[in-house]
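Note that one protein chain of the assembly has been removed; the remaining protein chains are unaltered in position.
Per-chain numbering from 1; labels A, B and C assigned in written order.
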């Protein structure tokens, strides 16, 4: 079997397939269905400093070849995660990368500081791209100055590998990408969801409990591939491709566009074993095309 | 039957269903298959000052619930249009709105000036959002200052109703919308396509003759509805909704989001009579929900 | 634990105006599924529809290694299902969720089904012992589902329709009000407004009540936090903590 291992932002990965934040819970939910040891990395659902109850339902609605979600970062907060969820993840020899979301620079810093002390945390993914919260979230990811501010502040407080997760809801993603790298990002992951809306024509109201939600799934893949291509050529840190990856071939498309690794999101809902099927697809491709992709 | 007629930017429309630029040719191609007199308006494919041969093939590729195109504004130029295509369209009692695209402010001005002299042209749609050309195009639609510059210049030269067509490839579409209105737009139409990319994993190359293309179709509908909702609340001119409208219900979703009229694009390829089926769907909805939508 | 498997279709019949019954073969599901649980159904092998659709277990027959689903065509996922033929396979993930608690202390069981809500209650009725009454409500006679199957079980069945085309004219909660007593335990499934009425009646009568809630779902296993139901203990997940909840816990 081909060796797809790589080092990314100082994190050793068995292979380039990670599971995307918010689509794989805390790992435990999926552990009955697939061997977590086989994944490249597990990105946890975003954690916040304090518990968040999330947004009112309905929180999801299907759209053509995609879905809108407005979960609103429901989670039990940092301390609960460290006490209850991290120990489970630590049993696997797959790196745990913790995705963090704050309402202010201070919250991001606090989260990063605390996570730096955890040897079982192998990296931090900074979510400056969540469209489903009233404060913080995407606001940090749409203005280069705000991006710089939050990433520099986090960088000062941690030596953990820092992955910055970018939003596609911008005119030029390379501007934000460069700002994040200038501020100390070790890698970039993209894309988070696109802001979308769906109206129930019988009620005249949003089909979601909030007005808008984040669009994910195959529908957004062409946009994601384009942004990965642009970003990989604009910065000198590794780029992680995300957006609508359902098959190994989809993943390969991102790798050819310049991504060093990929994350599987919505596909986990359609098939609990999607991440491993996708990994298998990449392996088969590399077997057939030994020179097309470069792993090292 | 319900009366769906309306006046939009000074143009009298029998109903709110228009056909979108670039998806209905010069009208003539569809005239065998549907009664052009039944449409609200016909928006022509973008015309440029001089003939353009367009981009190298392949020019289209299907993506999940959508398609990418990179036609590159192939057209025979303004004079050819006036001589050969406008006379045909003038035989119908459906307003012809001419979509124009320039490589410079001067070209837009020249096009508008010339079209102002044509009584059979009932309005001008200014395309500052084409992603598939090297010069001009989207560049005018992503910077509010550039938008103001081109629209003010065009406004000075014509008393024709001016519809400005916006690109979704921006951080905040309301900023561009306000700039266009401040510069004299009588109405706004949105969205044009999102920039996307698709890679052939066997060749490692783009599946299109150019690197990127414009994403249209149902996949983008949630993004379009959201942008129409935001824009309709940010400006005091009518908004025309475009993006992934396949059915009457899709159209109603845009009208409920705040659009006064809609345009049918990709759907014309799937069903030559789509625009009229969509019109029928809106009529049925208004019959069933007499108070939900306001036509006047 | 659930299993994601391709199950062979044994039977597929139209049983109502927009209603179909699918009988499927699976050792695992027929053995492990409990009344009130559901499966996540992959309605198509294309990207439209994209997500799986939750459908309750309608009948569970470990002895035949089969189970049944009863579904109503309401949109594109359920419409795709109608195209399936006997002998083909259907990709299912289940059994999922927390089903009904079979209360063996009490022996006066009142099962209240509104519209499609009658479907999951049959699996429950098959397992309950003691005095079991089934109250079925629907818009009109044609939409009363699985009545024959309930009758076959020998339970007491009462029917009511909005238009009076079958049984009394009225709502199934009217029937419940007539039948409920201190020693009842109520199990309900149906539209939200009905469930709310049932929960309120039970609360007033101080009767235990288990209701099956519907919410749009993605993962089906508690991972995405998409299927939130507001309860007195905060948001709970319909796919994992439910779909069956105590009536008194729901914040309507």
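Basically, a contact is a pair of C-beta atoms (placed from the backbone, for glycine too) under 8 Å apart; a residue touches a chain by one contact, two chains touch by 3 or more.
Just so it is clear, the structure is predicted and the values come from calculations on it, not from any experiment.
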The chain left out touches which of the shown chains?
A, B, C
Identify the residue among B:30, B:108 or B:285 that touches the chain left out of the display.
B:30
Determine which one of B:11, B:71, B:232 or B:293 touches the chain that has been left out.
B:71
Of B:14, B:59 or B:114, the residue in touch with the unshown chain:
B:59
Interface with the undisplayed chain - residues on chain B
22-25, 29-30, 32-33, 45, 53-54, 56-62, 64-67, 69, 71, 74, 217-218, 246, 266, 268-273
Residues in chain A touching the chain absent from view
64-65
Mind pulling the chain C residues that touch the left-out chain?
44, 46-49, 76, 80, 83
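By definition in this document, only the chains that are shown with their structure count from here on.
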How many Å are there between the centre of chain A and the centre of chain B, using C-alpha atoms for each centre?
34
Averaged over CA atoms, how far is the centre of chain B from the centre of chain C? Could you give it in whole Å?
47
Name the residues of chain B that each touch 2 or more other chains.
64-65
Touching two or more other chains in chain C are residues 47-48
